[in-house]
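One chain of protein is taken out of this complex; the other chains stay put.
Note that the chains are named A, B, C, D, E, F and G in the order they appear, and that numbering of residues resets to 1 at the start of each chain.
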Amino acid sequence: IRQGVPEVIYGQGKTPEQILGIVKAMSDRGAENILITRMSGDAAEFVQESIALDYHPIPKIGIVGRCKEVTAQGKIVVATGGTSDLAVAEEAALTAEVLGNEVERLYDVGVAGLHRLLANLDVLMQAKVVIAVAGMEGALASVVGGLVDCPVIAVPTSIGYGASFGGVSALLSMLNSCASGVSVVNIDNGFGAGYLASMINHIGGAV
Amino acid sequence: IRQGVPEVIYGQGKTPEQILGIVKAMSDRGAENILITRMSGDAAEFVQESIALDYHPIPKIGIVGRCKEVTAQGKIVVATGGTSDLAVAEEAALTAEVLGNEVERLYDVGVAGLHRLLANLDVLMQAKVVIAVAGMEGALASVVGGLVDCPVIAVPTSIGYGASFGGVSALLSMLNSCASGVSVVNIDNGFGAGYLASMINHIGGAV
Amino acid sequence: IRQGVPEVIYGQGKTPEQILGIVKAMSDRGAENILITRMSGDAAEFVQESIALDYHPIPKIGIVGRCKEVTAQGKIVVATGGTSDLAVAEEAALTAEVLGNEVERLYDVGVAGLHRLLANLDVLMQAKVVIAVAGMEGALASVVGGLVDCPVIAVPTSIGYGASFGGVSALLSMLNSCASGVSVVNIDNGFGAGYLASMINHIGGAV
Amino acid sequence: IRQGVPEVIYGQGKTPEQILGIVKAMSDRGAENILITRMSGDAAEFVQESIALDYHPIPKIGIVGRCKEVTAQGKIVVATGGTSDLAVAEEAALTAEVLGNEVERLYDVGVAGLHRLLANLDVLMQAKVVIAVAGMEGALASVVGGLVDCPVIAVPTSIGYGASFGGVSALLSMLNSCASGVSVVNIDNGFGAGYLASMINHIGGAV
Amino acid sequence: IRQGVPEVIYGQGKTPEQILGIVKAMSDRGAENILITRMSGDAAEFVQESIALDYHPIPKIGIVGRCKEVTAQGKIVVATGGTSDLAVAEEAALTAEVLGNEVERLYDVGVAGLHRLLANLDVLMQAKVVIAVAGMEGALASVVGGLVDCPVIAVPTSIGYGASFGGVSALLSMLNSCASGVSVVNIDNGFGAGYLASMINHIGGAV
Amino acid sequence: IRQGVPEVIYGQGKTPEQILGIVKAMSDRGAENILITRMSGDAAEFVQESIALDYHPIPKIGIVGRCKEVTAQGKIVVATGGTSDLAVAEEAALTAEVLGNEVERLYDVGVAGLHRLLANLDVLMQAKVVIAVAGMEGALASVVGGLVDCPVIAVPTSIGYGASFGGVSALLSMLNSCASGVSVVNIDNGFGAGYLASMINHIGGAV
Amino acid sequence: IRQGVPEVIYGQGKTPEQILGIVKAMSDRGAENILITRMSGDAAEFVQESIALDYHPIPKIGIVGRCKEVTAQGKIVVATGGTSDLAVAEEAALTAEVLGNEVERLYDVGVAGLHRLLANLDVLMQAKVVIAVAGMEGALASVVGGLVDCPVIAVPTSIGYGASFGGVSALLSMLNSCASGVSVVNIDNGFGAGYLASMINHIGGAV
Partner (left out) sequence: IRQGVPEVIYGQGKTPEQILGIVKAMSDRGAENILITRMSGDAAEFVQESIALDYHPIPKIGIVGRCKEVTAQGKIVVATGGTSDLAVAEEAALTAEVLGNEVERLYDVGVAGLHRLLANLDVLMQAKVVIAVAGMEGALASVVGGLVDCPVIAVPTSIGYGASFGGVSALLSMLNSCASGVSVVNIDNGFGAGYLASMINHIGGAV
């Protein structure tokens, strides 16, 4: 394993025992920093009995070891359309932080609250990368993409009802964005967005 | 037929001869104003040989008789995301004008040109009804809906490529709009939007 | 906030504590009338311990403060295809009432009971706006749209089984309506329909 | 082959030569009456050079031999939503006639012209079977099914644009019909509807 | 209500109390025979405390009053592809029986057991109408339609997994049937098939 | 390149010049036998000017060099539901023949002509592999799979109209086959089926 | 029943009592080896009270009687993209083993761990048939198909989230495979893949 780079475990569908086992094996191989995504509260409690683990229940993320040391110069902004997109946004934000990035959160700035977005233009403009998280009509990604000149990673969320189709409407909206510089990851894939944002941000040079 | 209210012919799939026949029958019954939608250039030329007809080739609309007398107090704004949405927007605008409405056009003000929309906020704010016409990601309807307090009629267009799926992405985006006061008509149905906008505008009282 | 206009809280996915908090904050800012949609029975009970709240369990709506003062001249008719569409219809009707409209209900008048609809034509004809709520084949919106001359807001419901696809069939049917003046909101979006109907009805002038 | 029962050729994708060949072979085996569906005008002209053929260009049907002798007591009503559904309706009507049924046509009686349908209730009520042909929102089948007590065969047509999806919206609407006694055949399958209607009508007894 | 014709209640989404109320009201109006579909076991037990009710737990059907008196000459055959289609098939069969038809069951004769179908050709050939109930690939309807000369009512079921998509694959397969005389009802709509089969069978004349 | 094994060129989207170039290059490298699929008639004519090429216009296949030497013991049966599936079936059959297999054709034996299939059971039973080619409802694959004990390769075709959705209905039907031993290739992929059938047949041993 | 060939019971939707009944009936008819798929733990416990049964909880497979006697010369390799595909892969592997095949497992060798696949090329190359089991993007089937020269049976799994759509994305990816020799079975259909692989492997000759 590369020195200093955190290891990642995808917790979904793994038992608490399996997760603990993988964490221990990684530690034995020298991993100092481990990120566990999609981790249930039960699994977190079980692992905490053996190892120090920082658990975030809303994005279901567990973090083992030293963290939040910033290794890249630029800043990543995570914006959400509504408050219901919080869990996915935090999966992205925490992933980016664990991977050594400074992250600024701009939550609940979707089209229903466009003035809040416009009131925070300065924050947006300083970003090296923006992660735009939105469900329902997913317009946030296009609006942000039309305002900034940096890469925008769009994350559709499964939040919504009716014709939101579990995130498909937001996904399609984002893929069709008329703003240049926008690309899309899978529905609810906060981790993927955070990981890619960190990759791009680190291209901008180390601290 | 109601006095003064224009008659409508849906031209799609009708031969030039059939259209002329219907126009003549309507005139005989006393219709002073006839709107023909989805009318081919050939049909227009054929009808023009017998009857005075004002033909608009882009929205494929033909108008027979006296027109554009404004009968409602309020104003209808027709906004489009891009220039390619013009044909559908004009179908809506001309329909509304023939039905006695003052119409203001705000074209090419989609999220890729958000500043152009913001620069025209005053026009938008004076509308009694807004018709938002957009293809691709269809975000315009949500953005407009978040800004104004009047009814917004969203018209998805089939403009686009790839995952725009002939207007389905824009349609879904519009149905999922988080802004209140937005409702949706069929893909490319400029006529339906213009007709409904006129209904609503006339509720606001006659000139 | 605008004086006298009710505030709206979307209750879905908010904890009882969060809802109470928002209600209190709104009251502090002077809100006299608050509408809470998609509110669970538990949340209602929790809020009722602190504040007077009128709760409607079927549409899951909670109302705080003075209400039902009619501020618009016209009447809104809410029609449903079957009895199973009641919850969505009541979301629409109560929303419209809280927003100051007189509402008349015509339930269970779908195509399986067309005679019941025809027997109530006078009620339908007096409406300034009609909200047509229907699941399954969603034909009610077209039938109503073919009968009346006012705007019809169609609300597809997720009621049904098999090829009703959670409201998609009704949605498509409504979008394809051959009757002029029909527009559509999201599946089960009774609130959106009630809000838009109120907007349109108020264009018709105050009481 | 059964005596007196017409033979059927599905013309789509067959060359004029192939069709003529099959017709001749059938005649040689004693067929007195042959129905050719989806037959191009070119194929019809080619066959007519060798054999007497009655060709209907709109439904693209060719008929060889003696025909229209009524062999069943009951009457089949073919109703359409609009004038654009004519080709499919005629495929159904001519098929039923060739198979020995009395057929009554009620065209353009969809929800946009509901009064025309209601004005013809007596015709509808006398039917042994109704074939309801409609595109767009396909509400005709439900409306008819709610009015009559006999089997209704619903035929969705590919007529329409936007969210009509080549007949899928009408198909779904018809499958979800809340009226009892309605069943559905493939989009544009006028032949299938006419054939089934004839089967059912003949159960009612010979002339 | 028509004398002797059973009344039908759609039990889905109705409380035991509501169902009992409707049953009592129907009895008071003189109904001698009531069919309740989609009725839960709880509802059945509750109703049975007040009124004699024959309950069938697998198809969830309750029957009140005198029943199974055969009023039509012909026979209806209900065939299923597999044993898992039983509930839907019994909904169809019991509906047809309550409506006065003789019903013969041919279960588990799908393409995986084609020999069982061929071994029962005589039963199939004597039918006035066949109801073909199948999930997964839904080929039964086509196979039966290719063998018999009477109307085949195809009922897709939601039985299956993976690409069966809750009955959509069977539905599509049945709509595309190359065999003449096949029509389709909604997924899992055994009631609709039984009702339509009874309609057709009674056209064949009373006992 | 392996000695004696034919080379394959996918002709779709290649110019006549490109195809000739590839053919010449392959010949220079020692290829004795070249199969060109999806080859236009124009391309065939162009290549034939320089090199001997056996062209089959219906499946659009060109064959260069020595061919049809049988190298496997077993026999491959190619069956089709209708005559319209011929082009795809021939793509499969010719591919298998070029690859050294004995191929028997059973065309037009779908469910509408089930007796023809049953009349040829002996041919079917002697197959080492069966390729079942069908559009519309695609039931042929299931019926064949229920009869034989060898691998069945199902090829859905895009033949059909309405709800056949360009082969999707047949594809879904085939994927849901209840008969064991059935697997599926892409819509219209006769080449893929012929290639796989040859692979399997050669496992059975050389001549 | 054929001597020595195992019988198969599809356990899904059958009660423990039903399964035991079928097992006993099969034993009475002389079956020495019975495979039960989709069998719940409860059913397994219930059957084990009466009869010796080897139960595998992850793939939910029960095996009665003598087993794992290898009757074919070749080897089947079962490969998976990730660890979450294990249950489906084991359904395939155990089915193949019960049917008399030697099976080698290559788990967790998807594109995220391509090096692990390349490190096991020798195992892959010795296979007579490969079963490629993968969810999410399903690329494993194409990668394997591009490497080996034997038949590849692709099994999409419903593992994944968001735009994996319960296995549909993997299914489509596999159907579109550009590698020759790949065919596909239903989502999660491990049994079908194992059964077909055994068929093909036995064509290669007995031990």
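Observations on the model:
We adopt the following convention: a contact is a pair of C-beta atoms (placed from the backbone, for glycine too) under 8 Å apart; a residue touches a chain by one contact, two chains touch by 3 or more.
Predicted model, so just to flag it, every value in this text is computed and none were measured.
Shown chains touched by the undisplayed chain in the intact complex: A, B, F, G.
Across A:21, A:41, A:57 or A:205, the single residue that touches the chain missing here is A:205. One of A:15, A:126 or A:180 touches the chain omitted from the figure, and that residue is A:180. When the full complex is taken into account, the listed residue touching the unshown chain is A:151, out of A:62, A:81, A:151 or A:166. On the side of chain A, the interface with the absent chain consists of residues 8, 74, 128, 149-151, 153, 171, 175-176, 180-186, 192-193, 195-196, 199-201, 203-205, using the contact rule stated above.
Residue positions on chain G in contact with the hidden chain: 81-82, 110-114, 136-139, 142-143, 145-147, 160, 162-165, 168-170, 172-179, in rising order. Residue-level contact of chain F with the missing chain is found at 12-13, 156, 158, 166-168, 171, 186-189.
Operating definition for what follows: only the chains that are shown with their structure count from here on.
Interface matching across C-D, E-G or D-E places the copy of B-D, with more than half of contact pairs shared by residue number, at E-G.
Rounded to whole angstrom, the centroid-to-centroid distance between chain D and chain F, based on C-alpha atoms, equals 36 Å.
Here the CA centre of chain B is 57 Å from the CA centre of chain G. The distance from the centre of chain A to the centre of chain E, with each centre set as the mean of the Cα atoms, comes to 51 Å. For chain C, residues that reach two or more other chains under the stated contact definition are 162-164, 168, 171, 175-176, 186. Listed by chain label, the pairs that touch are A-B, A-C, A-G, B-C, B-D, C-D, C-E, D-E, D-F, E-F, E-G, F-G.
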